[in-house]
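Omission of a single protein chain aside, the complex is shown with its protein chains in their original locations.
By letter and in written order, the chains are A, B and C; residue numbering begins at 1 in each of them.
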Amino acid sequence: MTADLILFFGLAAVAIGAALGMLLSKNAVYSALFLILNFATVAVFFLLLGAPFIAMAQVAVYAGAIMVLFLFVIMLLGAEQLLTSHKSGWQRPIAILLTLVLLVESIYLIFGRGRLLSQVAPVASDYASPEAIGELLFSRYLLPFEVTSILLLVAMVGVIVLIKKPKANN
Amino acid sequence: MQIETALLIEWVVKSTILIFALLTGFAYTTFYERRLLALIQVRIGPNRTGPFGFLQPAADGLKLIFKEELIPANAYKFVFILAPILTVIPALIIMAVVPWGGAIELFGRQIALGLTDINVAILYLLSVASISVYGIVLAGWSSDNKYAMMGGLRSSAQMLSYELSLGLAFVVPILLAGSMSLNQIIEAQRGVWFIFYQPIAALVFYIAMLAEVNRAPFDMPEAEQELTAGYHTEYSGMKFSLFFMGEYMKMIAVSAIFATLFLGGYRGPFVDTYPLLGPLYLFLKVFLSLGLMIWIRATLPRLRYDRLMAFGWKILLPLSILNVFVTAVIIVVFGL
Amino acid sequence: MVPVSYYLALAAILFALGALGVLIRRNAIIIFMSIELMLNAANLLFVAFARSFESLDGQIYVFFVIAVAAAEVAVGLALIVTIFRTKHSIDIDELSSMKG
Partner (left out) sequence: MNYFDLVPWIVFLPVLGLLLNILIGKRLGERGSSLVAFLASGGAFVVSVLQWLSLSAHPEAHIVKFAEWINIGALQVPWAFRVDTLSVTMMLVVSGVGTLIHIYAAGYMHYDVRYKGDPAAYQRFFIYLNLFIAAMMILVSGDSYLMLFVGWEGVGLCSFLLIGFWFNKNPDGSSGMENSNAAKKAFIANRVGDLGLLLAMFAIFTLMGSLSFDTVFARAEFINPSYILAITLFMLIGVAGKSAQLPLYVWLPDAMAGPTPVSALIHAATMVTAGVYLVARSAPLYSLAPAAQTTVAVVGALTALFAATIAVGQNDIKKVLAYSTISQLGFMVAAVGLGAFVAGMFHLVTHAFFKALLFLGSGSVILALERAHHPIDGDHEQHHEEPKKGHAFDPQDMRIMGGLRKVIPTTYRVYLIGALALAGLPPLAGFFSKDEILTDALHANPLVYALLTAAAFLTAFYMGRQVLLVFFGEPRSHAAEEAVESPPIMTWPLIVLAGLSILGGLINFPGLHGLTNWLEHTLGHEFAHATEFNLTVALTSTLLALLAIYLAWTLYGREPLKAKAADPLAKRLGSLFTALQNKWWVDEFYGWLIIRPYQRFAAFLADVVDWRFWHDWVHDSLIARGFRGLAVFLANPVDLGVIDGLANGLATGARGLASSLSILQTGYVRNYALMVFFGVVSMLAYLIFFS
């Protein structure tokens, strides 16, 4: 087992553990923290896969903005834990069963047909440099890029409209 | 593997030097602040411990180490302990991409003064800056104290708001230098510092930077008068000193970044001939920037919270967007 | 070098865990986080395939996914806050007034 594999399996264990922690934590803040940990490890995976730009964007946007927003909302609402606990009993076992089936199917699809995707030759040094990504973003993906910016604007306006308290009627 | 080992040793040595420099810097920044504040307020300041009071930081440190550690009964204990650590770590690692000099020749190896030079350095700065908010938020939340909670929430809102302007201020040097690598940005300032090309971006950056490190007049999260010191109300002893440390190290780090982006970094006269002058120049620039911060703290009153948010969203953000736009248009039109 | 298939398997596991989270948790915010986890798993797939095929397009898609996720989270959390104002709870099972 090489150092790469050790690193990979270690990080993978952390990622899966963090995901499970997110899933099982009673407290939403802990869930959020676990998720941040998970995102951080995924960012490291991105770095290992030669995507530094995406890795940094992952940390800045997911960890830095989105999860802060989550924490903010949790704390604002004081919604760390749910008060009542009425369960629908049959949902949980079926869900776990279906998830296991999905996992088996996925693993079968990935490994079961003898098509192990191994990594090919190391890529060029300027692979996924900011220049390369910017070049692609502003040429072939210009329209999606602009559409995304419109989407963000729409989301912003929508959020403001949603959150604004209705004016008190006299 | 031989070279890899050498590289590993080099990194360890450089990291140790960096951490040591930051720790010392933190200690003496507090001293610097107290003396400068005293000077501005026509007082004397600490001058008894050691010559000119130089040992005062050591005395303070000793005092904090021996203080009793208190943890509130209803606190979320794990997060309560985690929070100060989370505050310090970003302040330490953010300096990893900032170069503090050119390359020097040592033991037959070319050694770059600077931990690493990556092509997404600015993104790295942004992402590390964005996660530094966690320490404060979690500290506020885990203390189970209303004041602390308010401080944490205010802090997160404030940092998210000013991060946008900060990011847009980052864009201007990227545009001017055509690279995200800090080394290349410094190279691009070989002739004229960017602060002369882009005084507005520099101003925006400095203001946003003050807000990011929660310095006066944006020290809302720890507002002593209204929030009884905000998020670290419940902290004492070494955990409190970690917050303290984080704040001052962040001050040093952002000053270094400011110097790198707008003041030519480690560049100065004769630095090409004598590379060891680089760290000295950087130190001088950081020193000046810190002095400015302390001066501002001594001069300006704290902003009201709603005004602070309004200023961030309604003045600083449009201004920086406009600045980026105008800069980009000028670059395209004049083909700079 | 680590085979790309391992990354795919990891992504599948993360995705399954995210799906499970949506199905078994009642806290709307945690359901939201699970969705983010699934998106993240998809991002991992994209980057892994991009590496495998030595093409940058996968990374561009991740860029868009991140942007869309940001918009989605902003709107979603705003919805949750609005729901909380009327229901004083973010238990997703409380929102069952559309029962047939």
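As a working rule, a contact is a pair of C-beta atoms (placed from the backbone, for glycine too) under 8 Å apart; a residue touches a chain by one contact, two chains touch by 3 or more.
Please read all numbers here as calculations on a predicted model, not as lab measurements.
A.B. asks: Among the chains present, which touch the one that was left out?
C.D. replies: Contacts of the unshown chain, counting the full complex: A, C.
A.B. asks: Of the listed residues A:L102, A:A132 or A:V147, which contacts the missing chain in the full complex?
C.D. replies: A:L102
A.B. asks: Even though one chain is hidden, which residues of chain C still touch it in the full complex?
C.D. replies: That gives, for chain C, the contact residues 19, 22-24, 26, 31, 92-93, 95-100.
A.B. asks: In the full complex, which residues of chain A touch the absent chain?
C.D. replies: 88, 91, 94-95, 98, 101-102, 105, 108-109
One rule holds in what follows: only the chains that are shown with their structure count from here on.
A.B. asks: Nearest whole angstrom, what separates the Cα centre of chain A from the Cα centre of chain C?
C.D. replies: Taking the mean C-alpha position of each chain, the two centres sit 6 Å apart.
A.B. asks: State, to the nearest whole Å, the distance from the C-alpha centre of chain B to the C-alpha centre of chain C.
C.D. replies: Roughly 33 Å separates the two chain centres.
A.B. asks: For chain A versus chain B, what separation do you get between their C-alpha means, in angstrom?
C.D. replies: Roughly 28 Å, centre to centre.
A.B. asks: Multi-chain contacts in chain B: which residues touch at least two other chains?
C.D. replies: none
A.B. asks: Which positions in chain A are in touch with at least two other chains?
C.D. replies: Those would be 53, 57, 65, 69, 76.
A.B. asks: Under the definition above, what is the set of chain B residues touching chain A in their complex?
C.D. replies: 76, 79, 118-120, 123-124, 126-131, 133-134, 137-138, 141, 149, 152-153, 156-157, 160, 163, 180
A.B. asks: Which chain C residues qualify as touching chain A in the complex?
C.D. replies: Per the touch definition, chain C meets chain A at residues 1-10, 12-21, 23-27, 29-30, 32-34, 36-37, 40, 43-44, 47-48, 50-52, 54, 56-57, 59-60, 62-64, 66-75, 77-82, 84, 89-91, 93.
A.B. asks: In the complex of these two chains, what residues of chain A are touching chain C?
C.D. replies: Touch residues, chain A against chain C: 4-5, 8, 12, 15-16, 19-20, 22-23, 28, 31-32, 35, 38-39, 42, 45-46, 48-51, 53-54, 57-58, 61-62, 65-66, 69-70, 73-74, 76-77, 79, 82-84, 86, 88, 91-92, 95-96, 98-99, 102-103, 106-107, 110-111, 116-120, 123, 127-128, 132-133, 136-137, 141, 144-145, 148, 151-152, 154-156, 158-159, 162-163.
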